[in-house]
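Complex shown without one protein chain; remaining protein chains in place.
Labels run A and B following the written order; every chain starts at residue 1.
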Amino acid sequence: MTEATEFKAESPAREAWRMFRRNIPAVAGVIMLTGIVLATLWGTFFYGGNPYEIVWAPHEPPGVTPEFPLGTDYLGRDIFAGLVAGGGPTLAVGAAAAAITMVIGVSLGALAGFYGGWVDNLLMRITEFFQVLPTLLFAMVLVTLFSPTLFTIAMAIGVVSWPQTARLTRAEVMKIKELEYVTAARAIGARNRRIIWTVILPNAAPPLIVSATLTIGVAILFEAGLSFLGLGDPNTMSWGLMIGSNRAYILDAWWPVTFPGLAIFLTVFSVSLIGDGLNDAFNPKLRER
Amino acid sequence: MSALLQIEDLRVTFNTRYGPVTALDSVSLSVNAGETLGVVGESGCGKSITALSVMGLIPSPPGKIAGGAIRLAGEDLTQASEARMRALRGAEMAMIFQEPMTSLNPVFTVGDQIAEAIMLHQKVSADQAFRDAVALLDRVGIPSPDRRARDYPHQLSGGMRQRVMIAMAVSCRPRVLIADEPTTALDVTVQAQIFDLLNEIQRDFGAAIILITHDMGAISEMADRVAVMYAGRVIEQGRADDVLDLPQHPYTRGLISCIPALGKGEDTLREIPGVVPPLHMLGAGCAFADRCAHRAPRCDSEKPLLQAHGHHPVACHAVAEGRI
Partner (left out) sequence: MTTLLDVRDLTVQFALPRQGFFGPRPMLEAVRQVSFSLEQGRALGIVGESGSGKTTTAMATIRLVEAAGGQVMFQGEDLLQLDDEAMRQRRRDVQLIFQDPYSSLNPRARVADIVREPMDLMEIGTPEERRARVTELFRLVGLRPDQLNLFPHQFSGGQRQRISIARALTTNPKLLVCDEPVSALDVAIQAQILNLLARLKAELGLSYLFISHDLGVVRHVCDDVAVMYLGKIVEMAPRDALFDAPQHPYTQALLSAAPSLARRKSRGYVRPVKISGDPPSPINPPKGCAFADRCPKAQDVCRKVQPVLEPIGPSRVACHFPG
C-alpha cells in the first residue's frame, strides 16, 4: 500500500503541461505566438508610425528607405506600421470568434449530449441547419446586414463555426456520461447542472481545448477572407484589410500583400503547433512513451 | 525423457519509461503431452508474458527475450526465424485468449475464419476447409453447427465465441494449447462448460495445455501440475495436490487462504497485506519480502532460488532455512 507515496500529487493538468513542455514544435509555437502578441500589444509604443497616414511615395519597395523597412502601400502608407497596428484587431477578432464558438458550441453540445431524447433531437437539427449553410456566404450576409465592426465580424464568424464544436462536445459528453463516476455523482445527490459543469465538462476539456485553439486560427483566416472581399471593418486596421485594400495592385507591388499574409501565416501556424502539442499532451496513449 | 515443451531460465525484459525492467526472470517450466500445467498469479506477475513468449508474440520493441530457451520437442523457439514461428503457430501450438470478441474478426463469418486457419497450415480445398470448420464447431459443442458457421461473431454469445476460438485453436491438432484466462469474461455456468470442453479435447487429442489463470479454484479443477508466479518469477512449482494441500511459500499459502470458500469458512479471510510491487522497483532481495510475515535480513539482500524442498521446489529463504 505504499506505492502511491513516491508520486507527488500531480494533477492531470500539470501532467499534460509536463508532456507539452517536451514537445519542441509546440513550445516553438508558444514562443512564436507570444512574440507576435507582445509585438502587437506594445509594438505601437516603440514604433509610433500612424498606419493610416500617407508618409511617403506609394509602392516604395522594402529595404530601400531605412525609415520604412517594409516599404509603403498603394497610398504611400507605412506597411510596418500597418502590421504592428493591425495585429491587435486581427488577434482580437480571432480570439473573440473562438470564444463565441466555444460558448455556443459547448453549451448546446453539452445539453444535447447530456439530456438526449427530444432535447438532443431538436438541438442537433438546429446544428445541422447551421452546418449545411455555406459558411463564408452566411458570414458575408451577416456582416452586410449589420455594420461591419470588429464585434459583428467576430459574432458572424462565431455563429457560422459553432456546429463542429457542438458535435464534438456532444460526442464527448455522451461518452463520459456513461462512466461510473457520473453515476457516482448522481448517487451522492449531485444535481444535473453540477454534474455537467463540474464532472463531465472538465473531463471533456482536452479535445475541446485543442479544438478551441485551432478555432482561433480558423477565425483569423476567416477575418482575413472577409476583409479581402472588402467586408471587413474599414475603420480598423487589420492584416486582412491590408491584403484586401492592396489586392488590386498585387502585380505592381508584391510587398503590401505579402507581409500581412506572412504575419497571418505565422500566427495561424504557431496556433496550430500549439493545438497539436496540446492534443498530444492530453492523449493518454502517448503518455507512456 | 525431456518434456514436450520446456522453458529453461527464460528472461524477458521490457523497455519502459523507467528504463529496462525484467518482466520474466529465470522462469523454468515444462509440460508433457496430455498434461495440464496451471500457471497462477495476480495481475502483473508475468503469467501472460510467459504465454506470449512461447508463442513468439512478445511485442518487440519494447520487449525482448534476453536469455534462456523455449524448447518445443527439442527445438529452441527463441532461435527460430519468424517464418518458422509462423509455421509453428496454429499448427504445433495455439493460444486461446481472454476476450473472444476482440480475438475474432467482426467482418467474417466464424466458419470462414476457422476455414482460413485450417488452410493456412493444411493443403485442402476451401470447400473441404469449411466442412472441417463445421465439424469442429460440432466437436466443440455448438448446436446446429452448419447454420452457426455462417454467423458473424456478434451474433454469438460470449460462451459460443469462446467455443469458436477453441475450435480455431484445435483446428490443426496442435501439440501445445495455451489458454490465457479463457473464462474470465464468461459467466460461471459457461466457464464450467468451457473447462469441461478443454478437458475433453485434451483426452481426444492428447494436447499439452498451459492454463493461465488467477483463480486457484480453476487450477484445482483443471491442472495436473501448478506453477505459482510472483513478480516475474516462479516461486513454487509441483503437482497440483502437493501445492494446493501443502503450500510452502508464504505467498502461495496466502493466496489459497484468502479465497472465500463455498463451504463453511471462517468469518475473517486471511489477508496478504499490501500490493504487488511494480517491476521497476524490485530490489536485490525477494520480491515478496515487503508483504511477508517471515521476513529476515537475508530476504532483502538475496533473491531466493527455486530449489527442491519437501515435496516440490519452492523459492523461499524461510522455507529453506526451516523457519516455516
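The working rule: a contact is a pair of C-beta atoms (placed from the backbone, for glycine too) under 8 Å apart; a residue touches a chain by one contact, two chains touch by 3 or more.
Note that this is a predicted model, so its numbers are computed, not measured.
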Full-complex contact with the absent chain, from B:A94, B:A227, B:I272 or B:C316:
B:I272
Residues on chain A facing the left-out chain by the touch rule are 1, 3-5, 7, 9-13, 179-181, 183-191, 194, 199, 202-203
Residue by residue, what part of chain B touches the chain that was omitted?
36, 42-43, 141, 143, 157-160, 187-193, 195-196, 199, 214-218, 220-224, 239-241, 244, 254-256, 258-265, 267-273, 275-276
